[in-house]
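Here is chain A:
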Amino acid sequence: MNGRKGMVLAVLMAIFLSGTFAQAAEPIKIGAILSVTGPASFLGGPEARTLEMLVAETNKKGGVMGRQVQLIIKDSGASPEKAFSFAKQLIDEDKVFAIIGPSTSGESMKIKSVAEEGKTILMSCAAAEAIVNPVAKYVFKTPQSDKDAILKIFQQMKKMKITKIGVLSSNTGFGGAGKGQIEKLAPQHGITIVANEVYDKAASDLTAEVTKIKAANVQAIVNWSIEPAQAIVIKNARQIGLKIPIFQSHGFGNIKYVEAAGEAAEGVLFPAGRLLVADVLPKKDPQRELLLRYKKDYMSFCSGEECSTFGGHAYDAYIILLKGIETAKSTDKEAVRTAIENLKGVVGTGGIFNFSPTDHNGLGIDAFEMLTVKKGKFAIL
Partner candidate 1 sequence: MLGGMTAVTLSRFVPLPLAILAAVVITTIVGAIIEIVFIRWLHKPSVLRMVIITIGLSILIRETALHIWGESVRALPYFTGTSVSSINLAGVYISSQILWVVGIGALVVAALGAFFNLTMLGRQMRACSANRDAARLCGIDAGNMVTLSFMVSAAIGALGGCIICPITYVQYDSGTPLAIKGFTVAILGGLGNSTAAVGAGMILGILESFSIWVLPTAYKEAISIAILLIILFVKPSGIFGSAEAARLKEF
Partner candidate 2 sequence: MTLLSVRGISKRFGGLQAVSDLSFDVAAGSIKALIGPNGAGKTTIFNLISGFLPPDCGEIVFGGAEIHGMSSCEVAARGMVRTFQHIRLFPKMTVLENIMVGRHIHSRAGFLAGMLNLPFTWGEERRIREKSFEIMELLGIGAHAGTEAISLAYGQQRVVEVGRALACEPKLLLLDEPAAGLNMRETNEMGRLISRIREMGVTVLLVEHDMSLVMKISDEVVVVSYGEKIAEDRPLAIQKNREVIRVYLGDDA
C-alpha cells in the first residue's frame, strides 16, 4: 500500500518538476477563441489571420523576453458553449498565459466568469459595454464602446441640426446594445427617436423597414449593425427615394460593405477608428505609422485581402498583451494584469489606450473620427 502511494507521489513529482524545468525554455502560450466559422466569421476570420501574422512577426524577431510565442486558436463558431469549453481547456489544460477573444459579445459574457475563476487575462474583441462594466479583474476589451460612437454621432447631429431620427438595428448583441444606448443617450442630447425598427441579422431585403421609417418623417436614419444588412439598408433607403442623411455604426468599417452598396453608400456618415482612413491621416497623427504598417503587413500576409477594423481589435489585444509583459518584465499573470491595468498611451489601431482599474477598455470618444464615403472610398468628414 505504502509502496503504491509512494509511486504515485513520485510520478506526480516528476510531472511537476518536468513542468518547472521546462518553463525556462517553453514558449509563452496565448490562447485565442475566435469564431472563424459560423455566423460571426466575418469577425473571427480577420482576427485569426491578424494574430497569426503578429505571432509570426514576434517569433521572427526572437520572441518576447527571449521566449517564443505559441498561439493556440480555437474556432468557436460563435457558440457560447464551445467558447466555454475552450476557455476551460485553454486555462486548465494548456495553461495559457492569456486568452484573446472571443469575437462576439455573447461568448465574451459567458466566459467572463471563467477567466475570473481561472485568473487568466481575457482580451475580448467584442464591443458590448457589459464586458467591462461591471469591471472584472482579468477581463479587458479592445473595441471602442458603442457609447462613444453614439456620442460622436450625436455631436455630428448637433452640428447638422438634426433632432428627429429613425433608428434601425439588427437583432444581434451589437445591434441590441447600440439600440439600447441610443435610446438612453438620445434624450440627453435633445434628440427624439420617432421610429425604431429591429430586423433580422440575415435579412436580405429591408424595403419594408425603411418604408416604415420614411412614413415617420424623420431627419436622419441611424442604423446599428455589423452584418451585410447595413449595406442593404442604405440601398433600400435610396431606392425608395429617401434622401436624408444616413448614419451607420462603426461596424460599417469594412470597405466591402461600401463596394456591396455601390453608389448608395455615397455620403453615408459613420464614426470609426482611424484604420480605415490611414492613408489620408495628417502626417503628425500618432496612429498613422502603426496603421499604415498594419495595412501593409496584413495585405501581404493575406495575399491581397484588405484589413478591417475587426482584425484591428485582435491586433490591439495582442500588442497590449506584449506591452503588458514588457512593462511587467515578467510573464506572471498577476503582474502583467496589473501592468495592463496601468498602461497609458498605448497606440493601437482602434485609438490610444489609457487603461485604469475602473476602465478596462481604455478608449474614449476621441478614438473615433467621423467618416463618410466619397467615390467608393472612406474619407474624413
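The candidates were selected such that all candidates are chains of the complex that A comes from, given by their letters.
Just so we're on the same page, a contact is a pair of C-beta atoms (placed from the backbone, for glycine too) under 8 Å apart; a residue touches a chain by one contact, two chains touch by 3 or more; residues count from 1.
Please read these numbers as outputs of a predicted model, since none were measured by experiment.
J.: Could you work out which candidate touches chain A in the complex, given the options 1 or 2?
T.: 1
J.: Taking the complex as given, what residues does chain A use to touch candidate 1?
T.: Those in contact with candidate 1 are residues 36-37, 39, 41-42, 44-45, 171, 197-200, 202-205, 207-209, 212, 228, 231-232, 235, 238-241, 256-257, 259-264.
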